[in-house]
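Not every chain of the complex is shown here; the ones you see sit where they belong.
Think of it as A and B in the order they're written, each chain with its own count starting at 1.
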Amino acid sequence: MPFVTVQIAKGHSIEKKRQLAQAITDALVATMGTKPEWVTVHIDEFERENWAVGGVLHVDKHGGRHVEKGV
Amino acid sequence: MPFVTVQIAKGHSIEKKRQLAQAITDALVATMGTKPEWVTVHIDEFERENWAVGGVLHVDKHGGRHVEKGV
């Protein structure tokens, strides 16, 4: 019954989330021998004004761009 | 000082949340002997496109229905 939380920046398409949930589930199945139906994936999106690295908010680093690739 | 996080699908009424917070708090008091004022409950709602079981997003399973009972 693995439970996976993925924290990523807001703004990705449903299609991207679909692929992400599948790929994470596959990763559990391939490495741990988990049954796919046991895996729950929660995509927990953050706003760029709510995430900071080195004390600097993303919104201050990355300006107005809504989705930076892969963040 | 128990801290309880309840992750449920988005879309429940305030009245439902009111009952949920009270019932969770009562459960702690009844079983652990906690004082009610020590219990914090955080209801953490997820969007149906952000939750997957078996690699399939809820939004793909449950179509357009906004709130399925008890999810």
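In the analysis below, a residue touches a chain if its C-beta (ideal position, glycine included) is under 8 Å from a C-beta of that chain, and two chains touch if they have at least 3 such contacts.
This one's a predicted model, so the numbers in the text were calculated from it and none came from an experiment.
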{"item": "Full count of same-sequence chains in the assembly - 2 placed in this view", "value": "6"}
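As a working rule, only the chains that are shown with their structure count from here on.
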{"item": "Distance between the centres, which are taken as Cα means, of subunit B and subunit A, whole angstrom", "value": "21"}
{"item": "Subunit B residues touching subunit A - in the complex, by the definition given at the top", "value": "7, 46, 49-57, 59-60"}
{"item": "Residue ranges of subunit A in contact with subunit B within the complex", "value": "14, 17-18, 21-22, 24-26, 36-45"}
